[in-house]
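Shown here: the complex without one of its protein chains, the others still in place.
All chains are identified by letter, namely A and B, in their written order; residue positions are counted from 1 within each chain.
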Amino acid sequence: MRKLLLSTVLSCMAFMSQADVTVMSWGGAYGTAQNEAHLKPFTEKTGIRTRMVDTDNAASPIRAMVEAGNVTVDVASIELADATRLCDEGMLEPIDPAKLPAGSDGTAAEEDFFHGGITDCAVGTDLWANIIAFDSTKFSGEAPSKAADFFDTEKFPGKRGLKKNPKAVLELALMADGIPADEVYAILETPEGRDRAFAKLDTIKKDIVWWEAGAQPPQLLADGEVLMTTAYNGRIFNAYIEEGKPFEIIWDGQIYELNTYAIPKGAPNLEEAMEFVRFATSTEGLAEQSRYISYGPPRKSSNAMEIIYKDEKTVMAPNLPSSPENRENALETSIEFWVDRDTELNERFNNWLIAN
Amino acid sequence: MASITQTAVPASSLASEGMPLKIRLARAQARNRRRAFLLVLPLLLFVTLTFVLPIGQMLQRSLYHDGFSAAAPSLGQWFSENPEDIRPDEAGFAALAADLRYMKEQNLAGAAGTRINYNVPGSRSLFTSAARKADDLEAPYRDAILGLDQKWDDPRIWVAMREASSPWTSDFYLTALDIQRGADGTLERVDEHSRVYLALYGKTFLLSGVITVICLVLAFPIAHLLATLPMGKANLLMILVLLPFWTSLLVRTTSWIVLLQGQGVLNSLLVSAGIIGEDGRLALINNQTGTIIVMVHILLPFMVLPIYSVMRVIPPAYARAARSLGATSWTTFRRIYAPQTLPGIGAGVLLVFILAVGYYITPALVGGADGQLFSNQIQFHMTRSNWSQAAALAAMLLAGVLVLYWLYDRLIGIDKLKLG
Partner (left out) sequence: MAHDTGEYVAFRNVQKSYDGETLVVKDLNLSISQGEFLTMLGPSGSGKTTSLMMLAGFETATNGQILLDGRPINQVPPHKRGIGMVFQNYALFPHMTVGENLAFPLEVRGMGKDERETRIKRALDMVQMGSFAARRPAQLSGGQQQRIALARALVFDPKLVLMDEPLGALDKQLREHMQFEIKHLHDSLGITVVYVTHDQGEALTMSDRVAVFNDGRIQQLAPPADLYERPGNSFVAQFIGENNKLPGIVEELRDDRALIRLATGELIDATAVNIHKKGEKTMVSIRPERVEINTEMMPENAHLLDAEVREIIYMGDILRARMRVAGSEDFVVKLRNSIGQRRLNPGEKIRIGWHPQDARALDAV
């Protein structure tokens, strides 16, 4: 089966090797953003031709190509979790952080990037967040502003939308319970900490409307099915900017994850690929991507720039999970914690769902 | 065929041209058999490729995982030399250190840790971080390794490593039965708040049963109407029955959400009609009720079609005969009509039930907290690349369906099944 998949992928790739740098990304609005912000300007500047290949999640084809020793992709856009795993298994080229461009203010890259933005084999391109959103027209008096308000059904009576998955839900519960972001995972490592997270969830269990797909939360808000819901920040931004929905985001207690560029081991154009990654992850390169999509650049210097949305009027800073004011109590998802605890907590979470 | 040969031989065992009739017959038949075999060969290949092999591979995967055994040859050696209940000694830790170095060299720490992590949550990072520092390990290894992390002294990790040192394992089935290996290696039920698979298993079959029964109750009159209406009207009704087939599953599910949700069409109608108050809006979706309603809608055609195809060919003369013999219309239905629809009912029930058992998108989208079914767990493990656990769960589902199929065969008889 894998061989079949592989040969299909390979034969599709064969004719693309003409381009000098082939970037494999997620397609859709995200792929468009990277094409506009990174690929086109790179070609313009260097003359090196680029080509974008869409896939659902580049991690699987990259693994297959490296295992087969026939790599046709130079740069892949993959989640940090996958990048870490592939790097552990020696499937990605190491990237020397010292060779990454310094910030526009002269700060060295290693200082300029957020935590997790530079790893052994991957460089962060953007971060997206699980946030709490609400419909501002439903609040005449005080509107919710903190993660704790999500769990306060006395002050804000109404249904709550939550993703049917322990990830990012347990963390939110602890932060709402008063745990600062940087202590969340240390506490979740302990059995008492996990009990505490579930106990916090118990307090609103009967008011929860569970969602599964990213498209659901904006719909739940629009239909008035819930008063507040967790959501992916990009979906809420889209509903706001494209459809004019009066949605607002509570940035307190946001839980973010990173996307990265990585270079598969044995990339055909290693030098050009490195140059592309350096170009794309520069202060300007990262900021440029956020002009097309509300995912934040993981460099402090990029966030210091004024980023305007492609409509030429919306200031992006309030909409990005990476802006300093939105990161006051933000939590980076721990890849290690979830690799270790995924199955165990999923079982416990489902057990908790069934129990009344 | 055999009886033909036997009767033919004594009649004229030596036919013309000196060749015995028996041999000539066998040759003639062999040619036909070869031709028949060639005709079914593509089908045979297709079934093997798409059915036998994948299911065989799935069953194999549910019992086989070499993530740890391939990464830890030294420990495998040590475990086989030391019988079950010995606590790890210095030699054991030395083997572990050797394997950690091997894992680092071969980039296998993640895979090995993942396998142990299935049994002892939290141990994947134990392996990856230990492997990272494996080159610095020096004798005495016990102290060196415990110096990295005290967790290495946890007997559960050693029990798990011993089990995982052979690629063939029953661990995934134990997990699927909410059973784990304790610190002393004996089997025990998992913590009360982690028991999930058996409960979901039971719930999945129960819910599928309820859905099947509702489908049957709804489909029977529809099928009867279809079978008795004049052609033109029957075709129109048939289109209505088949309509759900022609729209995407997601669209159908979403329209149900729009209809049934708290602020949805149905509730708003009821409120504006004064039947229920603004506070009394019915919870029709994001719970078990929603799952049942939507799944019944999706699966109804699978019940209607086989029943209809059986009903269509039941001649009206049977009912007339029964009536003329003195049976009331109810007795006629119960004793004459209904039993003859049994093959269609059997096919529909089996079809709907099996489909319902395997559904996961619909319950996930409209089921709320109750909506998690067994298949959702299979899907969860598949997205986490834990193929073995997914395969073990799928095999359990398969076993459950096979048991019901066997029961059906015993009670009703599989030869009475009529799919259309």
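Keep this in mind: a contact is a pair of C-beta atoms (placed from the backbone, for glycine too) under 8 Å apart; a residue touches a chain by one contact, two chains touch by 3 or more.
On a predicted model such as this, the values are computed, not experimentally measured, just so you know.
Here the chain not displayed is in touch, across the complete complex, with B. Across B:Arg33, B:Arg189, B:Arg312 or B:Arg335, the single residue that touches the chain missing here is B:Arg335.
In the complete complex, the hidden chain is touched by one of B:Met231, B:Val251 or B:Ala317, namely B:Ala317.
Seen across the whole complex, the unshown chain contacts subunit B at 315, 317-318, 320-329, 331, 335-336, 339-340, 342.
To be clear about the criterion, only the chains that are shown with their structure count from here on.
Residues 107, 109-111, 114, 117-118, 121-125, 128, 190, 193-197, 199-200, 203, 258, 261-264, 286, 364-365, 368-372, 377, 380-381, 384, 386, 389 of subunit B are the ones touching subunit A in the complex. Chain contact summary for the complex, subunit A toward subunit B: residues 85, 88-90, 159, 164, 189, 198, 205, 208-210, 212-213, 216, 223-225, 336, 339-344, 346-348, 350-354.
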